[in-house]
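Partial view: only certain chains, each at its native spot in the assembly.
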Amino acid sequence: ATAADVHVLNWKGYGADEPWAIAAFEKATGNKVVNDFFNSEQEMLTKLRTNPGLYDVVMINAAFNDQAMAEKLIQPIDVSKLPNYADISPDKAGSPMLVRDGKVYGVPWVWGLTALAINEKSFDTPPTSITEMWNEAHKGRVVIRDDAVEAVQFGAIATGQNINDIKDMEAVKAKLTSLMPQIKTFWSSENDWNQMVASNQIDIGTYWSGSADRAKTHFKLPVSLVIPQEGAVAWLDAFSIPVGSKNVTGAEAFINYMIDPKFYVEWVTKVGAPVSANTKAVEALPEDAFNRKVMGDPDVAKRIQFQAPITDTQREAYLALWQQLKVDVK
Amino acid sequence: MATTRILEWLGRLYIWLLLAFLYLPIIIMALMSFNVSPFYQLPFEWTTEWYAALWQNEQLISATRNSLEIAIITTIISVVLGSAASLALFRYDFRGKKILQALLFPPIAIPWLITGTAMLIFFFGVGIGRGLLAILLGHVALALPYVIVVVSARLQTFAPELEEAARSLGANQWQVTRRVTLPWIMPGVIAGGLFAFAVSFDQFVVSYFLSTPGQTTLPVEIYAAIRKGFTPEINAVSTIIIVVSMALMLFAARFFKFGGGK
Amino acid sequence: MQGATASRSGLRSALPLLLPAYLWLTVAIFLPLSAMVFFSFMTDLPLSGKPWAFTLGNYAAFFSQSLYPTLLWASLRLGLEVTLWCIVIGYPAAYVLAKVLKGRSREAIFLLVILPFWSNGLVRIFSWAMVLREGGILDTALNAVLPFKINIDLMYSYPAVIIGLVHSYVPYMVLTCYLTLQAIDDSLIEAGRSLGASRLQMLKRVIIPLSMPGLVAGAALIFVPVVGSFMEPRILGGRTGTFYGTVIEDQFVAVFNWPLGAALSFILLAVVLVILALAAPVLRKAA
Amino acid sequence: MAGVQVSNLSRSFGAHKALDDVSIDFADGGFYALLGPSGSGKTTLLRQIAGFDFPDSGRIAIGGESVERVPVEKRRIGIVFQNYALFPNMSVADNVAFGLSVRGEAKAVIADEVQRALDLVQLGKLGSRRPHQLSGGQRQRVALARAIVTKPRVLLLDEPLGALDKALRVDMQIELKRIQREIGITTIFVTHDQEEALTMSDRIGILRDGRLVQEGPPEEIYDSPKSEFAATFLGDANILRGDTTGTGIRLPDGTTIAAGAGVSLAAGTKASCAVRPERIRIAIDAGVPDQTYANLLKGQVSKRIFAGNNSTYFVERDSQTIKVIVQNTGIERLVEGQDVMLSWSPESTVLIAAS
């Protein structure tokens, strides 16, 4: 990475690679953005491990920040270089997942939900309960993401448990087992979801809030997000600077740009996005914007549960459970 | 004679049915590259916007160029090395030959995902790193077993006394190979080359692990694009590639007889 | 008489021809895979900076959970089914190409069979989704010609996986069989028929045995990767798309448990090699 | 039951006429030798009869029935290919067993018959070998065993004994004749061995450039060739050319040659006389004039070639070389350079229209 390049590692299609945004950033700072992508958090970590010095900015789900720090993959950030950092909502900025020994390892960017989304054509009135997923009427028209952690945490919510401290695993397993016959397929990318809705193959399924927003805003699909009364999984995505970055200044500039209200508003309007961690950015949205009105609703805030880091052992146990469920329906 | 004709006719019909099966998804792909909906939605609405968009998409174009270059180089290297190895395995007997032959299967049998990861780690460890060169290194290795298996299958049908005849006429090993053996196994070499090209050109997993931003290939681009939200630009570029290769191949078929004339 | 020629000078003559290919394979495949073998005996990856130790646990895991043998069995069955379909569909086509079609059209068709191979696998799978789903091309086309209404929704099912895989792999069978079929001297076929053999008997007794090297090569090139496949099953199989390859993928992608993933892969490799070794004498006898 | 009639058969490869209006009636149960120079269409003719290849025009009937619509495997023929065409994937025994086994014979019966056939071709012990482990002659014998073991109606043999030494060849000839007689197989046989053709066959047909030039019993063709080509192709012949006298010819130097066989021709036209080398007496002096050996020529021995049971003398006269075969009885050999007198009877002289 030459000094003028900023190498960014992020999900594909997740804001940082929007052409208009890059153009604006490059114009403003003279840095050139080079994007690389990952398809799972594990893969992101592997890329960091096997490419020391290649990346300048990496987007990490806060639940994984811990691991990245432990492995010394990311370095502390001098937040004084980020003018917009001051506007980050304090509860996010102070998240113990991102701050260690007083040093900031991750700059909160956006947060969102893994909740439900529906095909508007299949519902006269949107459902309010997570149990809609088990409704016989939707048999064979339900989707869920092919991700063990999400599936198990979804099961925890459906059985009224704390996603970060699941006491009754058997109940989760039983609940998910009874969900399996409802399932059409397991989705793994936004595109899967959108195509299935477009061809009217599904009624309901788990979905990410930002993605549902994009489906509606950008692709004009009949999709709307449902935050069930039982609650939903919330996650926080943050930016970090990998150890060995050759362009820390550029990285800081980029991160600052990413949390800028101007960028955020444009992103939401043109493409659709999760909720910004920058309170000013959210306030810059129209009053009735979903990300402001619904996501900002204190009632919603009470229902959602933020993901905490999980251990490798837990992750493997979740995967084993998930795989067993998938084998059992074969 | 009558039955022969009927069978011949049925044979032709069968081939056309097979081609229909093989081309069905390709045709759909081509059609969808002209459809407005990025989600394969019907009814069909004609547009060329995706081709226009493709034209603007430098990343996709450069990835396509990388893919083509790597596939062509992979094909050449793996065909040369693979054919040479096949010849050696055919001509000579030595201890451990069975093992060498068995060693061709791990690259095929182990899911590419594992091989790709292994390459990533190993290349990282020994300092080869990632990038187009690493991709090429990996692709050739993946294609080699295909070439060797296919060329060996063809070699089994070769009559060794033809080599003897050529040598008795004073031809050295190389002349024998080039003028007698190669022409006979040519259909196998070509099939091997076509496979090698396919292995490389459609190689996602290994390329995915070995590519770096900017040094990436078309399948990696496509995979990434699909996650975001598929755009028919990908159908468009795929359609262009298929149409151009078809034209090239039919052109080649006119002038070059490699079906293995008797 | 050919045995004598073959054994002539052995390894020394073979080496210059073998070395480049095997050297390449060593650097790009064998050494990396050896590292993987090494990993498969570890408790944790050194890469993650955690302490690690040697263990057989990853291999033991295969046997301690019914999940893995069940899936391996399912994958082997899938491999077998796809291979058989490829033979059933591909062999006759190869025969027609090699023995019925004459002249230029043969070369052209030969190439046309390979061409779909050059299109992107993912794009192809997506196209299949378009064909197979409810309200897709197949459904619509059938309902257009059939007098009664049926619902064809093959998408996200085992048949969809088979169709997708057969489509991806059948060219291997066509081409490898073509290569050996084309080399069969017509006078052998004439000889057999003059002895009273019907076309079917000729096929069974002479043509198939003589084309066996191609059939075997094709079968190996299909069976082996299909057993480890994960992409097509995942996308086309839906709920039923979990196979041995997909759980290996999960170990690598979802939980970063490479040691277990590698162990599972090498178990797969061992099983595949044992199957090939067991099949070899049977096939050689048939040939 | 299974004679073979070919009528007006023609077959071209591109511009080249490999068969040109050939009609032959192969009698049921007969033994027919097909002779002709290399490339004259012998193999092509056999392939039409077998049904591997189809004539451009003309008809083929086996056992009185047209076989136009009868596929190869229903024609009940046995064939020995010029290149043997053994199945490389089968053992020798399996090659021979093939015809019986596709017919569904019992295993035990097959084993028996195969062993008998292999014994017959003196390969009884090589049943388990693969074709590539055999010598040329051994392969040829396997091909022969394979063709006869099914007891076909018609046997098409394309130089079936060409790769065998004389002793084995004679043995095989005897076996072939025996089988052919016993089962009454109509046999059509291509050979380049003249003695074989003459000794084995009931009739001989000679092809040239795709056309049938002469056809008949061996001795008839040998004794009364209808053309110079036939005379020199089957057996050896000295051809003397001149003007017909009606009962013979007058050579350019005025000598007349009396002919007792062949066509009658109007005097004065160009004609040839063919004389077999073995019919000519060679002597140092003319001896007592002998009415029988009425034709007389003087010459000088230029060469003698030893050929086992006989020798050929090349005698020069008037810029023509005349060949004389003399049995090697162990006495009276002539030396090169010697002046000699050649004499032969008019009965040994065949008058042939100039070609």
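In this document, chain identifiers A, B, C and D correspond to the written order of the chains, with residue numbering beginning at 1 in each.
Just so we're on the same page, contacts are C-beta pairs under 8 Å (C-beta built on N, C-alpha and C of every residue); 3 or more make two chains touch, one makes a residue touch a chain.
The model shown is predicted, which means the values in this text are computed figures rather than measured ones.
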| item | value |
| --- | --- |
| Whole-complex copy numbers (one chain of each kind is displayed here) | A x1, B x1, C x1, D x2 |
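One rule holds in what follows: only the chains that are shown with their structure count from here on.
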| item | value |
| --- | --- |
| Chain-contact steps, minimal, separating chain B from chain A | 1 |
| Of all other chains, the one whose Cα centre sits farthest from chain A | D |
| Among all chain pairs, the one with the most C-beta contacts | B-C |
| Centroid distance [mean C-alpha coordinates] between chain D and chain C, Å | 57 |
| Inter-chain centre distance, chain A versus chain C - centres from mean C-alpha coordinates, in Å | 37 |
| Chain centre separation (chain B, chain C; CA means) in Å | 15 |
| Residues within chain D bordering two or more other chains | 71 |
| Contacts with 2+ other chains: residues of chain A | 39, 46, 50, 195, 199 |
| Contact set on chain B toward chain C in their complex | 7-8, 11-12, 14-15, 18-19, 21-26, 28-29, 32, 40, 81-82, 84-85, 87-96, 100, 102-103, 105-111, 113-115, 117-119, 121-123, 125, 137-138, 140-142, 144-146, 148-150, 152-154, 156-158, 160-161, 163-164, 187-188, 191, 194-195, 197-198, 201-202, 204, 218-219, 222-223, 226, 230, 234-235, 238, 241-242, 245-246, 249-250, 252-254, 256-260 |
| Contact footprint of chain B on chain C as seen in their complex | 1-3, 5-11, 13-15, 17-18, 20-22, 24-25, 27-33, 35-36, 47, 89, 92-93, 95-97, 100-101, 104, 106-124, 126-131, 137, 167, 170-172, 174-176, 178-180, 182-184, 199, 213-214, 216-217, 220-221, 224-225, 227-231, 245, 248-249, 252-253, 258, 261-262, 265-266, 268-269, 272-273, 276 |
| Chain B contact footprint on chain A (complex, rising order) | 7, 11-13, 34-37, 39, 46, 50-51, 54, 189-191, 194-195, 197-199, 214, 218-219, 221 |
